[in-house]
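I have a structure I would like to understand better, so I am pasting it below and will then ask my questions one at a time.
Here the complex is missing a single protein chain, while all its other protein chains stay put.
Let's look at subunit A:
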Amino acid sequence: MFKHIVLFFLMVLSAKILSADELRVTVTSQFTNVHSGPADEYPVFYVISKGEEIDILKERTDWYKIRTVGVKAKQIEGWIYRDALTATVLKNGVGLKAPTGSFEDYQSRDIELTFMGGVLDNTAALSATGSWIWTRNIAVDANYTQALGDFSDNKLWSIRMRHTVFPAWKVSPYLALGTGEIRTKPKASLVQSGDDVRKSSHYEVGLGVRYYLTDGVLVNAEYRSVLALTDRDEQERIDQWLIGASVFF
């Protein structure tokens, strides 16, 4: 396992070194501050004046790494803020607009990652979800939840369809329907507990509300009703309450 991770790490590193894409633009604002690092806290050490040409090298969160154009010895490398990038034009006069994680960007997102915490019956539960935004209203979720209680470990995975009723609203309710599997394992320290893992399929209905908080972050609250199709005579109903946050790409 660890070997594979290291191998993957080396692959990413080599791909990193090989890739280099740059974009030449001309600054149109009166002046642009260049910071020494990709954050507002880093000091401004250079100012680009209007009409100067720069190369955009890469992007880190809201910051863009740039290099001034000129004699190699006199080139300056630094970071400019997203808003400064908006005040630049390409050679053909076309302006640039940076993706900001704004509500407009949110509405055209493709992928979403959600982490939630809460309770499953009376045990603490953690949930991670990857979502593919199919249409404005419909998303496909792959969800994994675990609830590690005093007497048993419960793990649930499910695939579900989520319908956002009003995608253009900042506070928007949604409804989800899904199916998957529950694995329940009794605690090893319990007397008379076997090592057997109980598996059963389940159906779930989720009812939630999400709120677009700020730059690329959403807050979610959800109730899930899980119906486990057990081998026993009666079906088991589990209630789940979760709250968490999502990021989107």
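Quick note on the criterion: a residue touches a chain if its C-beta (ideal position, glycine included) is under 8 Å from a C-beta of that chain, and two chains touch if they have at least 3 such contacts; residues count from 1.
Here is the rule we go by: contacts and distances are computed from a predicted model.
*Asks:* Looking at what's absent rather than what's present, what does UniProt name the missing chain, "Ferredoxin", "Biopolymer transporter ExbD", "Outer membrane protein beta-barrel domain-containing protein" or "SRPBCC family protein"?
*Replies:* "Outer membrane protein beta-barrel domain-containing protein"
*Asks:* If the hidden chain were put back, which of A:V44, A:A142 or A:V217 would touch it?
*Replies:* Counting the whole complex, the residue in contact with the absent chain is A:V217.
*Asks:* For a quick check of understanding: of A:E53, A:D121 or A:D153, which residue touches the chain that isn't displayed?
*Replies:* Checking each option in A:E53, A:D121 or A:D153, the one touching the absent chain turns out to be A:D153.
*Asks:* Touching the hidden chain in the full complex, which residues of subunit A are there? Just list them.
*Replies:* 1-2, 5-6, 8-9, 12-13, 15-16, 19-23, 36-42, 56-65, 86, 92-99, 113, 115, 117, 123-124, 126, 128, 146-148, 153, 185, 187-189, 215-217, 247
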